[in-house]
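Apart from one protein chain that is not included, each protein chain of the complex appears where it belongs.
What follows is chain A.
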Amino acid sequence: MTPYSRPASLPETLFLLAQGQPLLLAGGTDVYPATQAQWLTRPVIDISAVPELHGITRGPDGLRIGAGTTWAAIAAAALPPACNALQQAAQEVGGRQIQNAGTIGGNLCNASPAADGVPPLLVLDAVIELASPRGLRRVALADFLTGPRQTLRAADEVMVAVIVPDAALSGASHFVKLGARAYLVISIAMVAVRLLVVAGRVQQAALAVGACSAVARRLPGAEQALLGLAPQETAAAIDAAQVAAALAPLDDLRATAVYRAEAAAELLRRALATLAQDHAG
């Protein structure tokens, strides 16, 4: 195959992907910085012009976001309040130039533990759709991400879309990111929180924390503790010890494990307090 190809359809992409071990290039914002080498040994398939990977649509199975959708497009889309966290994250991924190029599918396939797109999609119970010569398959995002920079994507598969089921599009969500400065930083910790409040009581709660474990995680124990509370009571119900135990955070150059555990709990409280304010207002 040629060193660079720019397929114009999904079948053509799969055809090319089945030859050798090409590198899939979407927005290109992670591929080059992750490359220490002067040379890559693999041919590049530029999937930015594949129409099947673009667009945000509401269909029978929920909200469908094409894997090639840029962060700028996600931030500008008209989405329900449950997607507020995703749209807030979209505006914190790098600067605007990165948001114009970087895609949601690239963010998920690169599988950085600090990927800003992951916690907002975890609280939306997102499902990944993958295409290969064998057909289409769907995998829950929580299962798709298996470790730092590791996913269930097979070498001949391309991510087509991220699907948010209708049931998870209820309520409202909020995203909070902690970095060493306000802009252009890799997260030390970030959280996404989604609450469905019915008759003044929390009926559904979804909490996710990123950059504090090998793979961003939901916190089922902490979620359970919020059910039935008034929104204003939720922030105080976050138990820092429980959060730390669920995350088992790591020391790295950006923060220590102890700091991360405290930060994660505090960010969860702040996100919940923000959502509670919206309900009070």
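The definition used in the following text is that a residue touches a chain if its C-beta (ideal position, glycine included) is under 8 Å from a C-beta of that chain, and two chains touch if they have at least 3 such contacts; residues count from 1.
Heads up, the rule we're going with is that contacts and distances are computed from a predicted model.
With the options "FAD/FMN-containing dehydrogenase", "Fe-S cluster assembly sulfur transfer protein SufU", "Aspartyl/glutamyl-tRNA(Asn/Gln) amidotransferase subunit C" or "(2Fe-2S)-binding protein" in hand, the undepicted chain maps to the protein name "(2Fe-2S)-binding protein" (source: UniProt).
Contact with the chain that does not appear here is found for just one residue of A:D46, A:D239, A:E262 or A:D278, A:D46. Residues 1-12, 14-16, 18-20, 25, 27-29, 32-44, 46, 48, 91, 94-98, 100-101, 131, 133-135, 182-184 are the ones on chain A that touch the missing chain.
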